[in-house]
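All protein chains but one are shown in place.
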Amino acid sequence: MVTIKLENISKSFRNFKALDNINLEIKDKEYFILLGPTGAGKTTLLKVIAGLIKPDSGNIYFDGTNASTLSPEERNLGFMFENYALFPHMNIYDNISYSSRVNARDVDQTKMIVDQVLMMTLLTGRNNAFPEEMSGGMKQRVALCRALMNLEQSKLLILDEPLKALDAGLRMDLRRELLLMAKSEQLELTVIHVTNEEEEAMMVADRIAIIDNGQIIQVGTPDEIYYHPKNLFVANFMSEINYFEGKCIKNIEPPWDIYKKSKRGDKFFEKIHEDSVPKLIDIGQENKFATYVHKSVSEEIDEENILLVVRANHMKLRLGNRLNQKNNAFFGKIIRRKFMGVFYRFEVLVKFNDFDKIIIVVIPASSEIHETFQVGLDVTVYFPKELGIIVKNPGKEEIANILKLE
Amino acid sequence: MNLYNLGDILSKLSKALQDQELKNVQMPFSLKFDRFFSKPIYRKSLDIITILFFTLVIIGPIINIFSTIFLNIPSIYHDVFNDELIGDLQWLNILNSLGVSFSIATIAVIVDIVIAFPIAIILTRYDFRGKKILDALVDLPMAVPTSALGFSVLLFWGIFGISPGMILIILGHIVFTFPYIVRNLKIVLEKAAILYEDAARTLGASGITVFRTITLPMMKEGLIAGAILSFTRSLGETGATLILSGLVETAPILIVGFRRQLELPSASLLAGILIAISITLLFSIKFFSRRGSFSVKRVWPNLERTLSRKTLRHLRDILAIIILIIVILIPSFYIISRINEGNLFEELFLGQDYKWVYLYMSLMSSIQIGALAVIINLGFGIPFAFIITKREWGKIITILDTILDIPLAIPSAALGFAIFLFWGPAGIGLFQPGFFMILFVHVTFTFPYMVRPIIGVLESSDVGIEEAARTLGASNMTVFRKITAPSIKQGIIAGCIMVFTRSLGETGATIVVMGNIRTIPVLIVDWVEANNIASAIFASTVVIIFSAFLIFALRAVTNRRTKMIAKN
Partner (left out) sequence: MPKIKLINITKTFDEGKVLAVDNISLTIEDGDYVFLLGPSGCGKTTTLRMIAGLEKPTKGKILIDEKDVDGIPPEDRDMGFIFQHFEIFHHLTVWENVTFGLEMRGYEESYIIKKAKKALEIVGLLNYADEFPSIFGNPGLQKLGIARAIATGAKILIMDEPLGSLDPKVSKVFRHELRNLIKDLRLTAIHVTHNQEEAMAIADKIIIMRAGKILQMGSPYELYENPNSIFVANFLGETNFLQGFVLKLLEDNTMQVWIRLGGPKLLCENKQHKFNLDDNILIAFRFEDVYLFPKNYNFEDSYYDWSKMQFFKASLDSSRFVGATKRFYFSLDNGDKFVSVKPGSYEENYQKGDEMIIAVHLNDIHVFKTPKNLFHELSLS
C-alpha cells in the first residue's frame, strides 16, 4: 500500500517562495498528475517528496508514518528525472542495475530481472551501450527501467516531465504506455507524474492537482477540472476559452427543461450538474444566457460580477441568424477559419454594445464543415446550457495577466 | 488589451505599413568602418600576426633550447659529464635535483588533494552563512607572490624550530599549490552535476557510495588534469623555494645557480630536461585521462552506509578545516603579524643604502611590467582566443590549444632561461638582460592567463545572439563591437586581473633574465638572503595586501558575471 500525505509543506529559496503551504493526499494505486506552468514549483515539490530537498516547514507521511526525516536513499521510491540523468560513465546494464548493486541484492537474480526488463522494452543486446549513443526514446526507457528496479519494497513511482524531451509524435504513443504499465497487474503502482501539458494530464490521470506559483489551486478528477474549474486560471489552462463579463439575473425555476434528453438516455450531464444551480446570465447582449453555477464556486462569486466561460470546443455553429431562446446564442460573421486536421478552428466576430469580440469556435472537421462555413458568412454561435462555466471575475488586470502572453 | 481584439488592430496597422515610404540610406561612419575591416583579408592578416606572435613568444624559445642543446653537445658533455675536476658530478647534481623536485611535488600534491577534497565539497555542496568568507580565504594564498609566501612560511614554522630544508620546502609547496587544487576541485565538483548524485541517492546509494560510484568517475578527467598541472607548478616553483631550501637543491634552484655562475651548458641541459618533462606531462593529460577507471562495480553497502553517517561527515569536515587553518592559512599570513619587528624604520629609511628607494623602484618596476604585460596580452590574447573558439581549422586548433598551456606547466626558471638564450646576447641579441627581457618573460608566462578566461566566456556565450545580429545586417566587426565584446567584458577583466597578479608574483624566470632591475618578489628574495629581515617583512606585507586587493577585485567581477548568467 502506498499513500502519501503532504501537510503544510513550504519551501523558500533566498527571496523566492517556491512552495506555499501545500496540502495534498494521494491514494493507493492512484495515477496522480501534478499540472502547472513552468516555474510553478512542481519539480521542487517532487524533490521534497523524494527527500532531495528539505522543506522549511511541514510533514510528509507515507502510509500514515511520518517520513519527513528519512533520507532519499531510505524512501524506496522510483524517481525518473527530466532529461533522465543516466550515468554517462556507465553502460545500460550498469545504469539499470545500479539500485540492486548499491542495495546488495542478489547478483544472479538481478541479472535475470534486468534481462527481462530489457526484453520488455526492446533493448536486448544493448547491454553495453552507453547513454551518449542512444536516442531520446531509448534513454527514456532506460531511465524508466532504472527507476522501476528500485521498487522492490515500495510501489511509488515519481516522474518529472517524463515525455518532455521527446518529439511530439512519440509523446502521444508513450503516454498511454505509461498508464498501462502503471495499472498493470504485475506492477499496480502509485504514480506521481509532473507535466505542463494539459492534454497529457487528461489522458492518463485518475486525479489532477493544478499548481501555480507554489500553491495548489484545484484538485480533482479530469471531469471535475474540465467541467468545474475553480477559477479563470484553471479554466484557461485546460483549453482555449471564450469569456464574457456579466451578472446573474435570477435563478431558473422549474419546469424549464434543463437536461437535454439524448436518444440514448445518457445521464452524463445530470451527474456533473448534480450540485449545480441553473441561473440566467446577462452579458450585455439582447438575449440572455442560461447556464449552471457549480456549488464549488457559488460561495466565491459575487453574482453581480461574474465571468461566463465557454470552451472553444463547446461552441457550435449554424448558418445564418437563428434566434432560439433556449440555446445560448450569438450572431456574428466568420472572419477566419483554419483546418487543423481533427478540428476546424473559426474566429467569429460578434458585436456587443460597446465593443466587438472575437469568439473562437473549434468543431470536428468534416467535408460538410469544409464546404458550408466559409469566411465572410453570417453565422449563429451557440452552446448548450450544460457546458457553460461560471467563475469569479478577478478584475481586468488579473484577466489580462492570466490570458496575456508576456 | 483584450487578446481577441488583436485582429482588428493588426488589419488597421498593416494597411498603414504598406504605404511606400522614403528611407534615407546613410550609414554612419562606425558601421562603414566595421564593414571595411570585416573583409576576409583583414581577418586573415590579424590571424597571421597573432599566430606569429604566439610562435615567437612561446614556441621559439623552446625550440631554441633544444636546438642549442643539440648544437652544443660537445661542451655540454664536457661540462656536465666529463669535467676535468669533478667528473660527472654535475650530472649527478642534476639528477639529484630532479629527484628532489619530483618527490616534493608528489608529496605536496597528494597532501593538498587530501585536504582540499573535503573543503571543496563543503564549498560546493553545502550552504551556510560565511561560505563566501571561507571561499575567499581559500583563494587568498594564490594572491600572494610566492617569495613573500615563502618568507611567511619560513618565519612561522621557524617558531617551531623547523629550519630551511626539505621539510620546510614541502610545507611551503603544500601552501602555495593548495588554492590551485581547490579551485580545480571546485570546478570539477560543480560540473559533476548534482543531478546525477540526486539520481543515485533516489536509487538507494548513501553518501560514500555516491561519491565513489558517481562523483569520482565523472570528475576523473578534470581531477587528473588539475593534479598534473599542480604537479608541474610545484616542479617549477622558484621564489619561495629559494627562501626555504637551505642547502637542498631543487631543479629550478639549480638552474638559477647555474645561471648566476654563468655555467650555461649545464643550465641549458637542465632547462631542456625540465621543459621536456613538463611538456610530456601536459600532453599526457590529453591522451591518458580517458583511460583507466575507478571500479564502480564493487559495493559494500552496509559499510559505506555507516561511514556516511552524519557524525562522521561532520568530523571529517571539522578536521579538514582545522588543518586548513593551521597548515595553510596561518603560515600564509603570519608575516603580517611580524611587521613591527626589528628596526624596520631604521633599516628601511635610515640605512646607508636607501632601501626604501629600492622598495619604491622595484614596486614601480613590478607595476609597470605588469601593466605592459596586460596591454600586450590583451592585444594578442583576444584574437588568439577567437582563433581557438571560432576558427574551424581542425587539428591545428587542438595543437594550439594544448601548446597554449605550456607556460603554465613549464618551470619558470627553465623557460626564462630559454628566453634568455633565444633573445639575449647568446642568441639573437635583440635584448639585453633588463627591463624588456623581464617584460618578455612576463608576457610569455601570463599569456594563458589572459586567453583562458576569454575562451571560457566565448565558449559559454550565446552563439545564437551573434547569428541573430548577423541576420539583422551586422558585419563581423560590428557583431564583435556591439554584441560579443559587451558579453565577454567580464572575461576580459578577469583575464587582466589574473595576468597582473601572476606577473606581480613571477620570480623564477625574472631572476634569470633581470640584469640590474629588481621586481618586488626578487627584491624580497635578495633581502632575505642578505638577512635584511625587517625590510623583507615590510616588502612582503605590502605585496600581500596589494595582491589580496587584486584577488577581491577578481572575485567581485566573476561573481557579477555568474549572477548575470543566472538571471538570463
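When the chains are written out, they are named A and B in that same order, and each has its own residue count from 1.
In this text, a contact is a pair of C-beta atoms (placed from the backbone, for glycine too) under 8 Å apart; a residue touches a chain by one contact, two chains touch by 3 or more.
It should be emphasised that the depicted structure is a prediction, and the values quoted were computed from it without experimental measurement.
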Contact residue for the chain not shown (choose from A:111, A:250, A:338 or A:351): A:338
Touching residue (missing chain; options A:135, A:184 or A:321): A:135
Option from A:64, A:125 or A:169 whose C-beta touches the chain left out: A:169
Touching residue (missing chain; options B:184, B:487 or B:519): B:487
Residues of chain A (touch criterion as defined above) contacting the omitted chain: 37-38, 135-137, 167-170, 172-173, 196-199, 202-203, 222-223, 226, 236-240, 262, 264-266, 268, 311, 313-314, 336, 338-343, 345, 362-365, 370, 384, 387, 405-406
Where the missing chain touches chain B, by residue: 1, 3, 6-7, 9-11, 13-14, 16-18, 21-28, 31, 462, 464-465, 467-475, 478, 483, 486-487, 567-568
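Methods note: only the chains that are shown with their structure count from here on.
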Interchain centroid distance [CA atoms averaged], chain A/chain B, Å: 53
Chain B to chain A touching residues, read off their complex: 1-5, 7-8, 195-196, 198-206, 209, 213-214, 217-218, 293, 296-297, 299, 301-302
Chain B partner contacts - residues on chain A that touch it in the complex: 47, 50-52, 71-73, 75-79, 81, 83, 85, 87-90, 94, 98-99, 101-104, 146-147, 150, 335-336, 347, 355-360, 400, 403-405
